[in-house]
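Worksheet: the structure to be examined is printed underneath.
The complex appears here minus one protein chain, its other protein chains still in place.
For reference, chains read A and B in written order, and residue numbers begin at 1 within each chain.
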Amino acid sequence: MSAKTADKIATAVIVGVAAFIVLVLAGLLGFILYRGVGHISFHFLTSAPETIRKGGGIGPQLFNSVFLLVLTMIITIPIGLGAGIYMSEYAPANKITSGIRLIVEVLSSVPSIVVGLFGLLVIVNLFGFGFSLFSGALALTVFNLPLMVRITEQGLKGVPREQKEASLALGLSKWKTITSVMLPIAMPVILTGTILAAGRVFGEAAALLFTAGMSSPRLDFTNWNPLSPFSPLNPFRPAETLAVHIWKINSEGLAPDAAQIAAGASAVLVITVLVFNFAARWLGRYMYRKFTAIK
Amino acid sequence: MAQSLERQKAKPHIAEEWVGKVYTLLCIAFLITTIVSIVYFVASKGLSTFFVNHVSLTNLVTGLKWSPDGQPPVFGALPFIFGSFSTSILAAVIAAPLSFCAAVFMIEIAPKFGRRYLQPVIELLAGIPSVVYGFVGLSVIVPFFRDVFPGQGVGIAAGALVLSVMILPTITTIATDALAALPKGLKEGSYALGSTRWQTIYRIVLPTTLPALMTGIVLGIARAFGEALAVQMVIGNAPHIPHSLFESASTLTSAITLSMGNTAMGSVANNALWSLALILMFMTFVFVFIVRWLEGRKKL
Partner (left out) sequence: MLLMVLTLTVALAACGQKNNSSNGGNASEGSSLSGSFLASGSSALQPLVDQVSKKFMDANSGVSVQVQAGGSGTGLTQVSEGQSQIGNSDVFAEEKLDAAKAAELVDHQVAVVGMAAVVNKDITIDNLTKQQLVDIFTGKVTNWKDVGGNDQKIQIINRPSSSGTRATFEKFALGQKSEDLQGSIQEDSSGTVKKLVGETPGAIGYLALSYLDDSVKAVKYEGVEASADNVANGTYPVWAYEHMYTKGEPDAAIKAFLDYMMSDEVQNGDVVELGYIPANKMQVKRDVDGNITK
C-alpha cells in the first residue's frame, strides 16, 4: 500500500470517527428530547409531583435545583476565588505550594459518591444539619471548589504582566491590584468557567442522594420567610433536586405516568444544561469582545 | 506632621494588603481542611472494618464472596474491584481511539470546522448529567445488547459503553490541547521531507504527544472509576466476577449506592461499604499520582 493510499484511508477513518461522535450526541439529544419534550408543559414545570395519580409535575424539584445552585455558588465563589488568588499571586514557589496544588488536584478527582458519603457522615450526621439544602450545597461545594480554584488561577495567569506591573508601579497595593485591575481582566475566563461548573452542579445526583435527601416537603410559595419550614427559601429543609427526582421516579415511581415524567424531567435537565453551555459561550465571547475593544 | 500624614496614608494600604493575604490564606486553609477531613473520616470509617470488626485486609481485597448477611458474614470485595477496573479500562479502550481521532480531526484535518462544531459538541457530552446517561443506557443499550448478544444485556459491556461516552470529552480535550501545543516546526519538518499527513501523524505527532494522551486516558479512567449512578443502572449488580461481558457484574460504586441506605451506620455491613469507599478513594490518589508522573515525563 502506498503512503498516499494509507493517508487517504486514515483521513477517511478520522473524518468518519468525528462524524460518528457528532451522530452519537445528536442521537442522544434527539432521543432524550424526542421522548421528553412532548411532556413538558407549563403545568408540568410548575405543579407538585404526585405519588400515585397521573399528572404530577416537577415544580418544587426545579425550584430546589435552582436554589441549591444559588446556595452552592454563594459558598463556592468567594472561597474558590480567594484560594485561586492565593495560588496564583501569593503562594511562594516552594514545596508547600506544589503540595497544595497536588491537594487541589486530588480534591477535584475524588469521586462524587465519596463526597456524598463524607457529607452523610460529617455534614448530615456529625454537624446535625440533616438531609437539607444546606448539606447538599456544602457537599457540592467540595467538588466545585477545586474547579473554581483552577479557573481563577487560569484567569489570573492570563492577565498581561505589563498591566499588573503598571498598577503596582502606580503605588497600588497588591490586593488592590488584584481586585481592581487583574480580576476585571480575568473576568471573562472566570465567568465562563463558573457557568460551566454550575451546569455540573445542576446535573449532580450521586452526592445529593446522601446529603440533600430524596424527598421534598410541601412548599408554600406564598411564604417567603426563610425560617419557616414550609418556606421555599428555608435552606435547612430536605430538598430533592431534578436529577435526584429522575433517579427516584425511575426507581421507585408509583405514578402511572412515571416513565413520561422521567423522560420529561430528563429533557428539562438537558435543555437547562444546554442553556448553561450556550450562555457560558456567549457571555465569554461577549465579554472578551468588550474588554478587547476597550483596549 | 508630614510623617503622621504619611502613616495615615500608608495604613489603609497595609491593612488592605493584610486583609487580602489573610482572606486568601483562609480560603486555601479551608480547602486543605476539607480534603484532610474527607481522607480522615472515610479512612476512619473504612478502617474500622479491619480494626473493630476484625475482617482481614487480604480477605477483603482478594475474597471472591460478598455476603454481609451470611452466617458468618463474608466480605470479599474482589468482584467489585475487578468490575470497577474492567469497566473503566474497557471504557477507556473504546473512548481513547475515538478521542484521538476527534482531536486529530480538530487540529490537523479541519481546524475551522472542528473548532466551531465538533468541540462544542464534545463539551456538551460532558455536560449531560450522569442520571440521564444511565436512563438512556437502561432504555437503549441494555435492550439492544439483550437482543443481539446471548445474556441479559446488563453487564460490563453495557457499563463500559455508557462510561466511554461519558469520558470521551475528558480524553478529547486533553488530546486536543496536546496536539495544539505541538511546535509547528516539528510537523513542518516532516511535511518538508515529503511525508504524507498520516505519516506525520503516525510517526511524529503520536509519539511526541503520547505522554499527554496517556494523561488524558488515565484521567478518563479515574472519572469512569468513580462514576456511580449511570453504572449502577446498567451493570446488573451481582457480586460475582462475571463469565462474560454480558453477564451481571458489580463495581465498587454500584455496591455502595445499592446498599448504603439499607444498612445501619456502625454495623459490619455498613463499615464494609465504607471500606469500599476507602478503596475507591485510594485508587483516585493512585490515578492522580500516575498523572503527575506522566506530566513529569512530558516535561523532560
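Note that a contact is a pair of C-beta atoms (placed from the backbone, for glycine too) under 8 Å apart; a residue touches a chain by one contact, two chains touch by 3 or more.
Given the structure is predicted, the values throughout are model-derived calculations rather than measurements.
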| item | value |
| --- | --- |
| Contact residue for the chain not shown (choose from B:Ser86, B:Ser164, B:Thr251 or B:Asn270) | B:Asn270 |
| Touching the absent chain when the full complex is considered, from A:Phe131, A:Trp175 or A:Phe276 | A:Phe131 |
| Residue among B:Arg115, B:Arg146 or B:Arg292 touching the omitted chain | B:Arg146 |
| Where the unshown chain meets chain A, residue by residue | 48, 51-53, 124-125, 128, 130-131, 210, 213-215, 217-218, 220, 222-223, 229-230, 237-238, 248-254, 256, 258 |
| Absent chain, residues of chain B that touch it | 66-71, 138, 143, 146, 152-154, 233, 236-240, 242-243, 247-248, 250, 258-267, 269-270 |
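Keep this in mind: only the chains that are shown with their structure count from here on.
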| item | value |
| --- | --- |
| Rounded Å distance, chain A centre to chain B centre (Cα mean) | 17 |
| Residues of chain A defined as touching chain B within the complex | 3-4, 6-7, 9-11, 13-15, 17-18, 20-22, 24-25, 28-29, 31-32, 78-83, 85-87, 89-91, 100, 102-107, 109-115, 117-118, 120-122, 125, 142, 145-146, 149, 173-176, 178-179, 196, 199-200, 202-206, 209-210, 243-244, 246-247, 250, 262, 266, 269-270, 273-274, 276-277, 281 |
| Chain A partner contacts - residues on chain B that touch it in the complex | 13-14, 16-17, 19-21, 23-28, 30-32, 34-35, 37-38, 41-42, 45, 97-98, 101-102, 104-106, 109-110, 114, 117-118, 120-125, 127-132, 135-136, 138, 140, 165, 168, 195-199, 201-202, 219, 222-223, 225-229, 233, 253, 256-257, 260-261, 265, 274, 277, 280-281, 284-285, 287-288, 291-292 |
